[in-house]
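Note that one protein chain is taken out, while the other chains of the complex remain in position.
Note that the chains are named A and B in the order they appear, and that numbering of residues resets to 1 at the start of each chain.
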Amino acid sequence: MEKKTIWHTMAAVDVRFLYIIIVIAIVIPLLNPIGLPLVFLDEVIDTVALMRSIPPGSLVYFGAECAAENSAELRPPAVAGARLMYELGHRIIIGGFWPDGCILVRQWLTPYFEEMGAVYGEDYVILGYRASVTSILDTARDNFILAFSDRDINGDRLSSMPVMAGLNKASDFAYCFVLSPGGPGTGTYTTAWRATGEVDLIIDVPTGSMYNSAGNNYQSGLTAGLIGGLNGGAQFEQLIGHPGEATRSMDAQSMGHFAIITFLVVGNIGYFQIRRMEEQEKEAIKSGGS
Amino acid sequence: MAGVNVPTAIVDALTPWSTTIGVICLIGVWSMLYKENPFYRACEHAYVGSAAAHTLVTTYANTIKPGIQMNMAQNGDYWEIIPILLGCLIYFQPIRQYNWISRFPMAFWVGYNAGYSLTLRVAMPLFTEARRTMLPFFVITDGRFDLMTSINNIVFTGVVVLVLVYFIFSRNVIQGKGVFLNRWARIAIMICFGAGFGNGVANRVSLLIGRFNYVLSDWLKLY
Partner (left out) sequence: MRRTVPMVLTFCAGFIMVLDGFFNISFINGFANRYLMRSVTLSVAWAAGIGALNIVRLHVRNITTKRTNYQYSYILLGFFFFMLISGVVLERHTTNPFYQFVYSSFQAQLSAAVFSLSSFYLASSSYRAFRARSLEATLLLVAAVFVISGSVPMGAAIWSGFPTVSQWLMKYINDSTMRAFTIGSTMGTLSQCVRNLVGIERGHLRGSEGG
């Protein structure tokens, strides 16, 4: 009979035990954050500098491309971005092509806008979800009001709102700040508005899983700014002077990451130990037989 | 058409329970981690039903209704009935006898998107990326040779070329001594996938953090 070692026991461990470990690894630092210092990336620092360089009164498109499952990663940069835009005096036009996007962003931002004294229709407007992203963004190149049927998320007329003054086509935007959990996302705006020369500056705010391809777009100059994942969100919050949810969650993120690394390392050590023992057994049987 | 309103008193009474309901839903879904059970199945079905309805509601409220209000009622663009009817032809798809009719809107959308992609919109990013791949191999910074940047640029351009060669030319084309190119390309691809996995971990851990923030902060008010 095969001899059972600690490695065999560990290889057969119940997965629910791993689930408990990952839960503990995340919950404890959420309740007792240490506040380890962040390493600031050039891309986030440059993005904040870029946003600060845009003159007050400029029109900004806020791409609310997100869904409820991405809220942990995208809410912090969305809130921080909207705060900074309002503080800089930018007029914010919020649109989105994910069914949840505008509804979620409205829920996230309304308390902050109210706290800062921003007025709906004067400082910002939420356009609401629209089906058929490519044709709408294409129509908006020539006629923004027509593309969005002159209605905001509440069904009120866009053309009567002061925030829309001077906004006739997509090229009137100084830059786009796009949350990007997939498609539609930054890539959609890049092909629709950046490639056609309407908007030169697109700030990409991807989730962690989209961060891989986002770096490629940033290096090539297709996007002008990059704030990636929860880590980017935490840096962004601190750089604008409003540490929030992302900053608070970074210790839990650290512990979660190291729990996964531990699983990878221990799992592999166990695998190789068992394989080595099996090979030794085979060798022993062979040499015994001969 | 004036809409219906639920009395404010009812909404005010329900709203404080929103987070508790959310936590019950979370427990229902996570109960799957222990084992398959009817509570999880119920939550799963509720999710599919509500998600399908939500997409329809947002499409109606923000695309269909404003379109009718502005373009037909306000501007008199009654020609828009034609594309509306064209879109509605897709509903023949489930009827086996007439499902060929659903090809018409599909053909229209495919044609539009093919034409859309064939213009500069897709080609421009390609050209930009190709141009930004050609980095200088000998970089002079402040009048001195910058070794690190030069090596990095060589690595960057080299990896792009290797991976492109790997994908465009099959193993049958590159043979003999050239096969080592494939090996290096595969190494670069695996490192890229590793980085992708690393970022995927960040994404997944964030999802959990989001849920625990909801339970600990929004529901239990522990911070």
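Quick note on the criterion: contacts are C-beta pairs under 8 Å (C-beta built on N, C-alpha and C of every residue); 3 or more make two chains touch, one makes a residue touch a chain.
What you see is a predicted model; the values in this text were computed from it and never measured.
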item: Chains shown that the absent chain touches, full complex; value: A, B
item: Touch with the omitted chain, as defined above, among B:Val139, B:Val163 or B:Leu216; value: B:Val163
item: Chain not shown: contacting residue from A:Thr9, A:Asn216 or A:Gln280; value: A:Asn216
item: Hidden partner interface residues of chain B, rising order; value: 2-6, 8, 10-11, 14-15, 17-19, 21-23, 25-26, 28-30, 32-33, 41-65, 67, 71, 79-80, 82-84, 86-88, 90-91, 93-94, 96-97, 99-100, 102-123, 125-126, 129-130, 133, 152, 155-164, 167-168, 186-202, 204-205, 207-208, 210-211, 214
item: Residues of chain A (touch criterion as defined above) contacting the omitted chain; value: 11, 13, 15, 18-19, 21-22, 36-39, 41, 67-69, 71-72, 100, 103-104, 106-107, 128-132, 134-136, 138-139, 141-143, 146-147, 153-155, 212-213, 215-216, 219-220, 229, 231, 250-251, 253-255, 257-261, 263-268, 271
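In this text, only the chains that are shown with their structure count from here on.
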item: Inter-chain centre distance, chain A versus chain B - centres from mean C-alpha coordinates, in Å; value: 12
item: Footprint of chain A on chain B - complex, ascending; value: 33-34, 54-55, 58-59, 61-63, 65-67, 69-71, 74, 112-113, 116-117, 120-125, 128-129, 132-133, 192, 195-196, 199-213, 216, 222-223
item: Chain A - residues contacting chain B, complex; value: 16, 19, 22-23, 26-27, 30-31, 69, 71-73, 99-100, 102-103, 127-132, 134-135, 138, 148-151, 153, 155, 190-192, 194-196, 207-209, 211-212, 216-217, 219-222, 228-231, 245, 248-249, 252-253, 256-257, 260
